[in-house]
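Note that one protein chain of the assembly has been removed; the remaining protein chains are unaltered in position.
Should a chain be cited, it is by its letter among A, B and C, assigned in written order, with residues numbered from 1 in that chain.
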Amino acid sequence: MGRAHAMAFATAARAFDLPVTPALELIADRTEASAAEAAEILGFRRSTANWRTIMADPSIDLVAIAAPNRLHAPIAEAALAAGKPVYCEKPLATTLAEAEAMTAAAGASGLPTAVGYTYLYNPMIALARDLIQSGEIGEVTAFRGIHAEDFMASPDAPFGWRCEPDQAGGALADIGSHIIAMALHLVGEVSEVSGTLQTAHPVRRDAAGAERRVTVDDQMDALVRFAGGATGALAASWIATGRKNQLAFEVTGTRGSIHFTQERFNELKLCRAGGGFTTILAGPEHGAYGAFCPAPGHQLGYNDLKTIEVRAVLQAVLGLPNAALDFAKALRVERVADAIRRSHRERAWIAL
Amino acid sequence: MGRAHAMAFATAARAFDLPVTPALELIADRTEASAAEAAEILGFRRSTANWRTIMADPSIDLVAIAAPNRLHAPIAEAALAAGKPVYCEKPLATTLAEAEAMTAAAGASGLPTAVGYTYLYNPMIALARDLIQSGEIGEVTAFRGIHAEDFMASPDAPFGWRCEPDQAGGALADIGSHIIAMALHLVGEVSEVSGTLQTAHPVRRDAAGAERRVTVDDQMDALVRFAGGATGALAASWIATGRKNQLAFEVTGTRGSIHFTQERFNELKLCRAGGGFTTILAGPEHGAYGAFCPAPGHQLGYNDLKTIEVRAVLQAVLGLPNAALDFAKALRVERVADAIRRSHRERAWIAL
Amino acid sequence: MGRAHAMAFATAARAFDLPVTPALELIADRTEASAAEAAEILGFRRSTANWRTIMADPSIDLVAIAAPNRLHAPIAEAALAAGKPVYCEKPLATTLAEAEAMTAAAGASGLPTAVGYTYLYNPMIALARDLIQSGEIGEVTAFRGIHAEDFMASPDAPFGWRCEPDQAGGALADIGSHIIAMALHLVGEVSEVSGTLQTAHPVRRDAAGAERRVTVDDQMDALVRFAGGATGALAASWIATGRKNQLAFEVTGTRGSIHFTQERFNELKLCRAGGGFTTILAGPEHGAYGAFCPAPGHQLGYNDLKTIEVRAVLQAVLGLPNAALDFAKALRVERVADAIRRSHRERAWIAL
Partner (left out) sequence: MGRAHAMAFATAARAFDLPVTPALELIADRTEASAAEAAEILGFRRSTANWRTIMADPSIDLVAIAAPNRLHAPIAEAALAAGKPVYCEKPLATTLAEAEAMTAAAGASGLPTAVGYTYLYNPMIALARDLIQSGEIGEVTAFRGIHAEDFMASPDAPFGWRCEPDQAGGALADIGSHIIAMALHLVGEVSEVSGTLQTAHPVRRDAAGAERRVTVDDQMDALVRFAGGATGALAASWIATGRKNQLAFEVTGTRGSIHFTQERFNELKLCRAGGGFTTILAGPEHGAYGAFCPAPGHQLGYNDLKTIEVRAVLQAVLGLPNAALDFAKALRVERVADAIRRSHRERAWIAL
């Protein structure tokens, strides 16, 4: 993810007409050696094994966090305390309490923040949001969505950090957060949830071959009610054999519907009542697309989405109008995820 | 639906090598005139305005029920009492109590019964079931399915019998039953559910233009746990703008996955772990397909599924091996639907 | 194909409100025994081993020909000479000369004729034709189409009647005729062609295991110019591995485009200039669909198309308005196919 950040910062200045050219100034990693190597590969000027150095450095205008999840909170809080804007990878934190504290710190600081829910920066998602918010599909009555992958589908998939609960492990935290973020982004606040988690493979072997008990979820399903009146369901699974990045949803309205899947993220299927679904291909008329491709049908890639995200981050830092998703928005994701977890434990609907 | 039955009985004898040729002997309808007209159009020999006449007629070997839902129970019970096999349209009944009584009567009679869950007779569904039951996709970990249509999506769609709760109205009863039946058919018993119903348009106008309060659901979402350990979600909606007959599901297993939608019911998408989804087109190698089409890619239509269903009914009546879905199987659908309704009312998980 | 005819005649009377109910009166087959058996299975009243008997029978009002291709001409001409309307399977004949003679005989007789280009009776094709003829897609600039199957893709596929040139064998005659018929039906007269044929497997074994030289084509490609100014290309292949009934085309106009494939024949993809392709699902608003299915998304099957064709045949016989494709229309297909063959031999453009 560090590399994706570095490439995006480098590309943003070329792709967009920005008033600044970001410099990759100082990178921190676990050891002096690994930090130096990362700096060399990614094009940073300096490196350090102590991330706190960054906070003390007056030449640093933005702290980007692509560290392990449990470091998000301490790094972000230190950066905010040092008066530096923060751009943090998702999830915001490994516990709701941490996320609340980070968001409070951000609010108190008045500094710009941003969280890397990269898929939301897709111009086709912006189009979906515009269609919804402008009333083009009428009143939204349902949102049904899933984030399905299969990298843990095999019982032989190893026990790694994603299986550690204190690392924000589990399908809900790791990838379910994407579909929750999407639902919130498109349909607005969730008012209550009823969810269930499942661990299909309760024992996995770690890299050393030792059997480890898995306490995180392999998949999640939840019913949701939105504050605006719509109902629906969310799901997350990392054992969905054959699905690679199926962040897919259908938003149903009284006058239209929208269907999308991240596996074909340069397309949006839009239906207007009385007609069928029309496949809209991404093109220069769709937001930032034209900064990357000369004509429709050429397609943005994942790194282009990251670059669009970085533009929003830079705009936020510069005080320009921007579409950055700040800590407060990311906190909403954590709250819904936490409510789903509570619902699972208590076998009850949980209000937000 | 009466016409679909009549066409299917006529076609079954030509499409399949059956030991009998069914005769359409006696049809009942509301009035003598309408019954006579139906007999003329559909090719029945005789007609009556009193369905009880059928039960008293010794020349009748099978009673097929395509009457309004609230008549299913009395007609079926009278037929069984008269010693006649019964082929009943779905849903089995308008209340769970009725469905229980009908199933008990069928069991006590020892007579063959069948219920018209036509979509389950699709050779591609038989293929899916075989793939699942033979272990081709490994252990099933999830089933997520929906039945979505849009004929009530407009607030202007009229209040009709489908809006009457005592007619088995509502999206859950009317079309949700299809996805419940599919889940049970493919994955087996459901052990518990957590569901929610929504009425998006609580007032509709009837044919006379009068405002009527709608007490049935426009859409349903439910979490399910299967006795075999899989989890998942079911949904039903008749306000899903743009969806016409989207009885769609994905069954996920540890070694493969299956995706299907009724809107393209001559196709099955099968993924084996490590590969992508393969589109299998219906062909002569798939069960009854060859009785209708000379070669792959020609496609079965809805009436062909009905004809395959009628073959099963006739085989059941004749005491031959058959795949008819009997009252006991249809009762399971009613039990799950009832549990979802209770879950909605009680805001709790309901065990089956 | 005889069975498809019999089922379609039986179903037509039930599906449609026709002023007559067709009776399957007399069937001819090679031997008395096979004819009697066919009569029994298909529901004909009488049978014969001599097809000329049919012509002499005053109770016969329509002769339907599903005999081997080389018998089409003699049977049709005898029927017309006997004053009987003729419904003939495609292709019209095995040589252009025969087809010309048949069409001349039909014209001279003034009798109704019809040819079984079943795919053209699809309501979605009627929709495509309406869209084109009404100018909805503007001026047609291109038609590109193919009919691809794979039943001869293996070098081990046996030498059968389809490999016999005097049986109208070869991919061009056998299945290429469908895409030619479609092009003519949708875009109108072809003015010139440049074509090429290929025999990928020049030797195949017959049922007895003997090696046989194949002189017919395994695939065909042709450039076409239409009288209306459009250009494009046609292809046919029975060695197209993986394709089962891919009768697919795209019609391009200055204001829209239409895409279709027979493998999903209940769908039409329509693009209007400035928008994307919209998937239109077959429904009751599309011609004869409603005679078969209660609601959209249910899907017609191949036999339903055959039944729609039979309705047109019966309407033609009864002197009612009808959409039957007569001998003159089928002759146009033969002329284009013949021109493609000549073009291949002469390595030159051939005008029609």
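The definition used in the following text is that a residue touches a chain if its C-beta (ideal position, glycine included) is under 8 Å from a C-beta of that chain, and two chains touch if they have at least 3 such contacts.
Since the structure is predicted, the reported quantities are computational estimates derived from the model, not experimental observations.
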Missing chain: touched chains present in the view: A, B, C
Candidates C:A99, C:I146 or C:V216 - the one touching the absent chain: C:I146
Touch criterion as defined above, residue of C:T53, C:T231 or C:N322 at the omitted chain: C:T231
Of C:I54, C:I132 or C:A222, the one touching the omitted chain in the full complex: C:A222
From C:T103, C:N122, C:S177 or C:T252, residue that would touch the chain that is not displayed: C:T252
Where the missing chain touches chain B, by residue: 275-281
Interface residues of chain A (partner: the chain not displayed): 1, 3-4, 6-7, 10-11, 13-15, 17, 41-43, 149, 151, 243-246, 262-266, 281, 283, 292-304
Hidden partner chain, residues of chain C it touches: 137-138, 141-142, 144, 146, 150, 153-155, 194-196, 198, 200, 218-219, 221-223, 225, 229, 231-233, 235, 237, 239-243, 250, 252-257, 271, 273, 275-277, 347-349
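Heads up, the rule we're going with is that only the chains that are shown with their structure count from here on.
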Length of the line joining the C-alpha centres of chain A and chain B, rounded to whole Å: 41
Whole-Å separation of chain centres (CA-atom averages), chain B against chain C: 35
Euclidean distance of C-alpha centroids - chain A vs chain C, Å: 54
Junction residues of chain A, two or more chains touched: 275-277
